[in-house]
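Heads up, one of the protein chains got dropped from this complex, but the rest are sitting where they should.
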Amino acid sequence: MKAGVVVFPGSNCDSDVYSVLKELGADVKYIWHGEDKIDVDLLVLPGGFSYGDYLRCGAIARFSKILEGIYDYVENGGYVIGICNGFQILTELKLLPGALLKNMDLKFICSDCILEVSNDNTFFSRLYKKGERVNFPIAHGEGNYYADDETLKELERNNQIVFRYVNNPNGSRNDIAGIINKKGNVLGMMPHPERRASSLLGGTDGIRLFKGMIESFK
Amino acid sequence: MLKAYIDVTLKKSILDPQGTAVKEGLSKLGFEVETVRIGKHIEVTLNDMNRENAEKLIDEMCLKLLINPEIEVYSYRIEEE
Amino acid sequence: MLKAYIDVTLKKSILDPQGTAVKEGLSKLGFEVETVRIGKHIEVTLNDMNRENAEKLIDEMCLKLLINPEIEVYSYRIEEE
């Protein structure tokens, strides 16, 4: 599998994801936001504060050169994972429905966070078991997932919710922590699986997400 | 030159915890108010052009970048500078 | 009921990183504008009172809580609801 981690001005979890993929033996590279060709099997939109997140999170990054071709790429079955800021960018791109609002208590939250796997039947989550609880840390100020009632119903109906918070930390509707598009090749999630890839750093729950993706290509 | 004053607020149907927090803050200081909503205020200075074009331009900017229609609404006024 | 629409912006001499970023964002989309400044927009609904009192009240709220006169300025209009 060829993976590419996009570097926007203001990305700061780019090297964290890169290292995890690299350690797992993936063929991974950085992709500068100003490049114009997506020539990988998996595109990673990493966490951080692209363009300072100054207007709305992800609002400006969405117009990066590299993302011009993302609709075609997704249409043709290319995989995309957006983590934290990456999730925000995916909603701004409308590749995923809804939006991420300020956390309910208005504070940035960094902490461990227990999630329940709601859908284990995706390219991304296949090494987890439905109902299983995992600990991925969160670190965000605007992770409060919002979609209108209609959209929520549809997400539920199509089984598009992949991860849910066990103790909702930010006010997200339906405890949503991560969702996938209908086609099943675009995942957006607020928690950081890349921060749980070593027992030295508190656990390895996150590593299966990356392993799962890599193994799918073998 | 023209100046557009744009106000962006969350849709009515969406909770505004920031507004609620400010309302509470005001009440602690003894100011009792009915509601508070908080949004963004954007001032854009444009080169001279006719008003109609300016309005079209501002609408376009709002819809493309300045707001997210999923969650926000906007209004504006344009003045000569 | 009265509604006050308050706009809070950074003082002119103070850097507005948000505005700068948005200006560049707009320019990438082909919108060339002179300047962008971003501030807060606050809507406060008050119980009925005379306009003069309402203005006094809003001024007080602004200075006490809503703004920091160190770096921000404000303006507002009041309308009947």
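So that you can tell them apart, the chains are marked A, B and C in the order they are listed, and the count of residues begins at 1 in each.
We adopt the following convention: contacts are C-beta pairs under 8 Å (C-beta built on N, C-alpha and C of every residue); 3 or more make two chains touch, one makes a residue touch a chain.
Quick note on the criterion: contacts and distances are computed from a predicted model.
Student: Out of "Phosphoribosylformylglycinamidine synthase subunit PurL", "ABC transporter permease", "Pyruvate dehydrogenase E1 component subunit alpha" or "NitT/TauT family transport system ATP-binding protein", what name does the UniProt record list for the absent chain?
Tutor: Answer from the record: the omitted chain is "Phosphoribosylformylglycinamidine synthase subunit PurL".
Student: Check the options A:Lys2, A:Lys65, A:Lys94 or A:Lys107 and report the residue that touches the missing chain.
Tutor: A:Lys107
Student: Please output the residues of chain A touching the missing chain, sorted low to high.
Tutor: Contacting residues on chain A, toward the hidden partner: 9-10, 12-13, 15-16, 19-20, 47-49, 51-54, 107-111, 137, 139, 141, 192, 194-195, 197-198, 200-202.
Student: Mind pulling the chain C residues that touch the left-out chain?
Tutor: Missing-chain contacts on chain C: residues 10-17, 20-21, 24, 68-71.
As a convention for this text, only the chains that are shown with their structure count from here on.
Student: As a quick test, compute the distance in whole Å between the mean CA positions of chain A and chain B.
Tutor: 30
Student: Where in chain C do residues touch two or more of the other chains?
Tutor: 22, 25, 29, 38
Student: Which residue numbers or ranges of chain A touch two or more of the other chains?
Tutor: Each of 55, 59-60, 63 in chain A touches at least two other chains.
Student: Spell out the residues on chain A that touch chain C in their complex, using ranges where they run on.
Tutor: By the definition above, chain A touches chain C via 51-52, 54-55, 59-60, 63.
Student: Under the definition above, what is the set of chain C residues touching chain B in their complex?
Tutor: Those residues of chain C that touch chain B are 1, 5, 7-9, 22, 25-26, 29, 31-47, 57, 60-61, 64-66.
Student: Could you please specify the touching residues of chain B with respect to chain A in the complex?
Tutor: 10, 13-15, 17-18, 21, 65-66, 68, 70-71
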